[in-house]
Structure formats: structure tokens, C-alpha cells
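With one protein chain removed, the remaining protein chains of the complex are shown where they sit.
On to subunit A.
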Amino acid sequence: MYCFTEVLYHGKNHLISCNSAEKIMFSQHNPLFSVDGSLSSRSQEFLCIFLCACTSIICCSSDCHCVTFFLNLHQHSFYYFFYCLQENRQFGSKMTDSKYFTTTKKGEIFELKAELNSDKKEKKKEAVKKVIASMTVGKDVSALFPDVVNCMQTDNLELKKLVYLYLMNYAKSQPDMAIMAVNTFVKDCEDPNPLIRALAVRTMGCIRVDKITEYLCEPLRKCLKDEDPYVRKTAAVCVAKLHDINAQLVEDQGFLDTLKDLISDSNPMVVANAVAALSEIAESHPNSNLMDLNPQTMNKLLTALNECTEWGQIFILDCLANYTPRDDRESQSICERVTPRLSHANSAVVLSAVKVLMKFMEMLPKDLDYYGTLLKKLAPPLVTLLSAEPELQYVALRNINLIVQRRPEILKHEMKVFYVKYNDPIYVKLEKLDIMIRLASQANIAQVLAELKEYATEVDVDFVRKAVRAIGRCAIKVEQSAERCVSTLLDLIQTKVNYVVQEAIVVIKDIFRKYPNKYESVIATLCENLDSLDEPEARAAMIWIVGEYAERIDNADELLESFLEGFHDESTQVQLQLLTAIVKLFLKKPTETQELVQQVLSLATQDSDNPDLRDRGYIYWRLLSTDPVAAKEVVLAEKPLISEETDLIEPTLLEELICHIGTLASVYHKPPSAFVEGNHGVQHKGLPGSAGSAESESPDAVSAGAATEAPAAVIPSQGDLLGDLLNLDLTPPATTGPLPHSGGMQMGAMDLLGGGLDSLLGGDLGGSPAMGAGFGAPPAAMPPAFSAPVSGSLYDLFDLDNGVGMPLGSFCPPKTVWLPAMKAKGLEISGTFVRHAGVIQMEMTITNKAMSVMTGFAIQFNRNSFGLAPAGPIQVPSPLSPNQNIEVSLPLNTVGPVMKMEPLNNLQVAFKNNIDVFYFSCQYPISVLFAEDGKMERQVFLATWKDIPNENESQFQIKDCHLNSDAASNKLQSINIFTIAERTVDGQDMLYQSMKLTNGIWALAELKVQAGNPNYTVSLKCRAPEVSQCVFQSYEAVLKN
């Protein structure tokens, strides 16, 4: 022992102090690590512990000197060194990363700081590793930021990666410090090693600090065009990251276009990542039309699909699902190319492929051979999904549930795979059960019932309940099996297991509703179990049965009376049921039960706080006292039969969900817009129509519908913008006489006209007599210089031939769906705006897609840019019965309150019916606001044109318009855009036009039409340049119509 310590004493670099052989202190240049250990006198143990101490130091500090020193001097103890490594686990397995978690008594951060600033590379790396380890467990080590960043400039890739890991986590909290890292990043982006280039651009994108993102643009642009595909694919994802941080920057820098170009990249991995990045960006910008899918890109995607990684395949397949094929042939060819994905080992790929196939199948004619083949091919992969891990099974089952509802034929022979294994997790069991019921048919009902009966004896109470309920649903679904189901239920009731009996009674009630007067013989058995019922639902069901069949149950009055004793302790459900049942009993056996009915009526009306109960009580009371015959008709009316449809998903929702197979929406069976946060304007996906129906629609209508679909966004129900709307009460506005026009104007004009108003008030109006005449706010004042006679050449310009025809009837854009039924509890509104003879009309089609009638319609607008408001209450002949639709025309005026909207022609509407209040927003074509007196004098026009500064001029292109200038002029006049002058220069017809908005804003236009060129150019000048965009849209809409 002495010799051993002697040697240690003489080690050059190490000072080891031995305090009376009880404590060993290890120290180096800087105090790094110390071990306190009680040593026994036995040298063996001493050695052991000492070696352990050494190992921890070696591992923690990685001080090469120490190791070499140690290994050189003590060959015999070298074995011990390894022995300790293997055996002395009680000191913590020091060779592993868990050592990074060990803390010492001194400040940990302080020590790490010292190590990070060490000039030894290894020590630095170990220190960074410790920092990362602390980070993983959620410890805050952000204080070390400058020290860690200092380690960044290194050629050691591992150290670099570790520092980057740290940076990503903490850069946000230390933005100023993070800037220090920028230089290294930019330098690394130029590194000859593609791995480092990619790593740099990737990490930079993860640092969510504005200052850094500014520097990111240039390196990113280079990397997007890098020669190495690995770098390109990393850069593609980086665009998505950057978009998440600063969307505007990405758009300004043109990265989106570069990203779109990457879809045509030669490397499939790059394509897949570009698609993934674009989809993610598109999700946050639903209207940006990023994924412009056309047959060419489809082809590229389908080619890349075969060659890219499994994850890339998922992104590409999800993207393919958004495409709408032109015809059934294209649809079939896509299906053929997607089908091989069904054999992929990754279940997510399989399910995404199923989604694409389910969607495109809709377009295939049913009699096609291929259709049948495809159906057959879909079943095996779905079945295979069920042999995977339970979590995968769950998601698969939720989706299969949808598929089975849409196309039961696919899995109709696969009932057995849905049989429940006793050790399946409960969430899998319940889903399987649900699908079993959906697949139940006359052919397999016997097996299904045997299975369900088996499940009813399982341990898990929830599952047993659901199994019993399932038997009832089978009875309702498969008529031939009803009798067998009832007898199975009776068997189960005989088991006397409490919760089984209660569930059985609840479902038997439903069976009675479905098959009246068929199984009433079992009532006696049910009544035997009356006392054991303690759940409200079961009690209510039993009471309903007693009331409904009171004439067949001898002691019905006694039974009901027994329930009445604890009336106030019952739940509302039971109380209501009891009230009804006793009234029924009274109507059937009036003589014996008068007392009973009086008792229950007084309990319900006088002693109850529940308004529902009181109301129902009063209704019965009045009915019975005024007209017992009517009462009989009401209370004992024949009830509609219930059907299995009740638990099916509504068809419109189902169609949308089919388009979302494999997503969260399909797991929750809710449309994505209903729950995914930040997804305000999710585009509704619908299944493409089958080949037949698509042809019947005219192509024009389809394209026009598609073009105008976007504005029909439903206002998210919690948006701040709704502030005003929510405060409005929804009674139709009383027509309070026209608001002072100028008052309404001023608000709008402030925004819209801006500085124009000042010049207008102070301007010299003298020169233009026409301008002052018609309206209060002429937009242009003619500078004196132009009031002088215009030169000859200008007269030339106004050489109008008088061939302008009369308007051909006003333009009416097609109706679009403003409020889908799914969002509004079955109320669907589609509509459009039209101006007719100077009156703006809101034309709506209101459809009731709910199960019940709708009444009490009212409409209200939020404040909007042009003060649009209903001129009177909406006239809807209510009630509107289910599946009925009506056309409503609501005249509007422009004297409502004004508030600038974004976009300008946005209109937020609140619509009320007896069910609820719904909010939606729509956009009206600004052309409905073009006044009939919008024709300007030529000279005024000329002067105004020159007077409006050039900044206010905007140019637009109208593509693919095949009208000559006369026809165009005529069309435009139909929406009150008047042609003032026309001239021809170099084969180009120039039309000079004017229009006036209802609030007095003038817009002037120059329309260039070149013979043989389908592209028109419109130049718009207006004092309020904000309106230009909307005006242009009107041009486009009317010219293309």
C-alpha cells in the first residue's frame, strides 16, 4: 500500500493528498473532482476504491495525462482498473453517460463553465455532453450559453453537433448571444463536406431568432440549389421551418417558387421533402394555392413515389389525395400506380395509399372490371394492419370504421379478424365491437351473436356493457335476427349480473321501438328485475316499457307508484319518463289511476325546480283538463320506428372523412376544421363525383364554382373580429329611416379616400360643372390647367362611335356555399349578390339538412367597408322542413355603419334560426356597388385621370378572354362600368371607362384589347387604390362569364 501511494505522490501532474489514510483528495490544475471515501485499513479495498475514483476521474475529465500516467506506471493495477469497470457498479457505471448526471457539492454550473473554457478539446466535449445531459432532463443550463457557443468553432463533428443541439434549445432565450453563432453557420454552409453544409442550414432553421433568420436567407438560397441532393433535401425542410418563423420573409425571398421547382428534382428524396414542406406551409396558408396539382406534377410525384423513403411516400400519398383527376381514365391510372404501396411494411404508407384509392375509386364506373379488382385488393392490407401493435390497430380500426360505412363490401367476408381477444387493450376491444356490428348481416349474424354472448361474460365492465348493447343493435340492424337477439338478451338477464341486466333492459326498450307488438311477452321477465335497477338509464327504460305497455301489465299502476315514492331523488331523465308513463297509464286506464296522475302532476309542477319537468307537467295537465281526446292523440301517438341509421355518420361528414383517412380527423370522426388549432380556413375536401355525374355538369359551372369557392370561409367562432357581431341582438333591424348619408360615408371615406378628401374640399370645382351636380363627394378636382380646351389630338381620342349597346341584363355570379351544413347543425346557406335596377340583392338558397324543422330565421350583418345592410327583415316562409330548400332574396341598402374590412369586400353575417346563431363570412363582388350614374364626362375623365397620381395606378392582366372590345364594353356596361372613350393604336383597342361606387368613390380604367390576343390589360386609377383589386376582380368575373 505504501509503495502504491508513494508512486502516486511522485506523479508529476497530480497532487494527491492522503489524509491519514481515510480520505483521498484528487486534484489537478484546477479543482475538478473529489472523492470522499472512508477507507478501511485493508489495502485491497483501498486499491479498489481508489481505482474507482480514478475511473470516474478518467471518464469525467478524460485527462489523457492521467490515463497514460496511470496505465504506464501500474501494470498490475491496470487489471484492477478493468475489474473495477466491470464489477464496481455500486459506484455508478461510470463508463456510461449516466455519469453526466452526477453532481457534486460545488455549484454545478460553475464547474461546467470552467470545463467549457478549458483549452483541452476532450474536456470541452465532455463538458458539452454534461450540459446536454442536464438539458434532456429539463434542467435549465441556459446560463452557459456563451461558453457553449465558444466551443462551436471546431473541426470535430461530434462536438459541433452537440453545440448545435444546445443552440437549438436555448437560442430563443438568448437572442443577442445567438448572433455570435451566425458567422460559423454561414461559414459552415460553404464547407466542402455536404454533411456539414446540410447540418449548418438545418440547425440555422431551428433557431427561432429573427436576427438569425435574416442571415439565413443567402445560405439557404445556395443550399436549395446545392449540387448535393442531401443538402437540397435538408434545405427544402428548412424553408418550411423558416416559413413557420417568418412567413412574409419566405414569400418575399421567393423561396416558395424554388421549393415548387424542387418538386421536379431528379432525386426522389428531394421531391418527397419538398412535398412535405409545401404541404406543411399550405396547411397554415389554406388559400395560398401552393400545391398546384396538374397532370405533369402528378406524374413526377408518382415517379418519385416508387423510389423515395417510406416517410416520403406518406407525404407524397397525402399530397396525391388532394388531386382531382380529370376523368375516370386518369383516376384509374393513378390507382394502378398507387396500389403497390398497399404492400409496404410501413402501416402509415398503407393507410395513406388506402386513402388515395378510396377517394379516386369514387370516379371509377362501378361496372368496370378494374373497380372490382381494386375492391378485392383493399381488404388484405387492412386485415394485416390488425395484426400490428395495439396502437396501430386502434388507428387502423377507427379508419376501418369509416371505410366499412362507406363501402361495406370491402370487408364483408372478414368478420372474424374483428373478434376480440381477451387481452386486447380496452380501446381496441371497443372499436372492434363497433365494427362487428357494422359488418353484421343475415349471413353471419349467428356467429356474431355467439361471440357477443361470449363477451358478455368477460371481466371488463365497460366492455361487457358495450357487448350487451351491441346485441341490441344487431337486433335492430338485422331484422331476421331480432328474435335470436331477444332470446340471447333474456339469457343474459337470467345471469342476474347487475350491470348486464340493466344494459339488456335499455336495449330491449329500443327493440320494442323497432318491432312494436312482437316481443312484449318478455315484459314479465323484465319486471322481475325491477328492484335491481339502480342506473337512471335503465330505470328510465323500464318505466318507459311499463308506461307504453300499461294495458298488458296488470299491476302497472303499482309498479309506477313504487317509483313515485322517491320521485325527487331520481335523475331528470327518470322523472320525465315517469311523468309521461303515468300519463300514458291514466289515458289507458283512467278509472283506477286518477289519484296517481294527480300526484305526479303536482310533484312535477309544484315541487320541482326543473323547468323542463314543470313545463311538461303543465302541458299534460292542460291537455288532460281541456281535451282528453286530444291528449290521447298526442301522448299515445304512434311513434316513428327507430332505425340503425342513428349511429351512422352523416353522409356529408363521412364523405369528408374518407378524404381524411389516416389523419387525426379520422381518429376523432370529426372534420379537421372542427378541432385542429390554427387551421381556420381548411379547405373542405369532398369526394369527386362519379364519372356519370361529373359529365352532367357543364364544365363552365365547375370551373366557376372552383374559382369562387375560396371566399366561403366560415368565421371561426371565437375570433376577435366577431366582437361587434356578437353584441348584436338578432332581431331583424328596424328600418330606422336612412342614416345620414354623409355620416356613414365619412367613416368609410376616411379609410378609403385618405388624403383625397382634403384636396377635394379645398379644390377648385369651378372647371367641371358636371362634377358638383349628382353627388356629394366627387373624388377628383380638376386642376385649372386642364380646364382649358383640350387639343385636337385629344378630341381624336374621344371619337367614340355610338355603338355601345344597351346592357344585356345584369351579371349574376354563381352561388357558392357560404355556410356548410356540417358547421351549422344542418343549416346550409349558399348564395350570391346581384344588382338589379339599382337595388342590391342578396340571393340565398337556404337548405335544411337536419332532421328537424327550422323556424325563426333572422339575419344581421357586421359593419363593413361600404355600409351594406339588409333593407328589411329576411322573409323565409318557416317552418322549413327537413331536406327542403328555399330561395330567398334579401334587398340590401348601403346606409349601414361602416368599418373597413380585410379584404375590402368581405361581409360578415350572422344568421339565426331556432337552433342557434351561426356566423359566416362571404365576399360580394364589388360590382354590385357600381352606381347607375357612373358615366363620367369625357373631359372630366381626362382631367381626373391626369390628376390621380401615378402611384395609385395599378395594372392587371385578364387572361383567356375571347371577346372583342365591343362585346367587352357591352358586358361591362351591364354592371355599370361605362365606356367613355375608345381609340385604336397599333391594332390595340383602348377603352376608357369609369364607374362610381355607392359611396361616391370613382374608379377610372383603361382596358387594352388586342385583336387575336386573349390577354387583356386593365389599368385602374382611383383615389382610393384599395378598391382596385376588387374592381379588377369584377372585371375578370364579368368578362370571363
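Heads up, the rule we're going with is that contacts are C-beta pairs under 8 Å (C-beta built on N, C-alpha and C of every residue); 3 or more make two chains touch, one makes a residue touch a chain; residues count from 1.
To be clear about the criterion, contacts and distances are computed from a predicted model.
Per UniProt, the protein behind the absent chain is "AP-3 complex subunit mu-2"; the candidates were "AP-3 complex subunit mu-2", "CTF8 protein", "DNA 5'-3' helicase" or "Transcription initiation factor TFIID subunit 11 isoform X1". Residue in contact with the omitted chain (choice from A:Tyr215, A:Trp311, A:Tyr515 or A:Tyr549): A:Trp311.
In the complete complex, the hidden chain is touched by one of A:Asp188, A:Glu451 or A:Glu828, namely A:Glu451.
When the whole complex is considered, the residue among A:Gln296, A:Thr495 or A:Ser602 that touches the unshown chain is A:Thr495.
Between the chain not shown and the residues A:Lys211, A:Lys416, A:Arg552 or A:His568, the one that touches is A:Lys416.
For subunit A, the residues in touch with the chain missing from this view are 58-59, 62, 64, 67, 85, 93, 95-98, 100-101, 121-122, 125, 129, 132-133, 136-138, 156-159, 161-162, 165, 168-169, 172, 193-195, 202, 205-206, 208, 228-230, 234, 237-238, 240-241, 244, 267, 269, 273, 276-277, 280, 283-284, 307, 309-311, 314, 318, 340, 343-348, 350-352, 380-381, 383-384, 387, 389-392, 394-396, 413-414, 416-417, 419, 421-423, 425-427, 447, 451, 454, 457-459, 495, 497, 662-665, 667-668, 672, 675-679.
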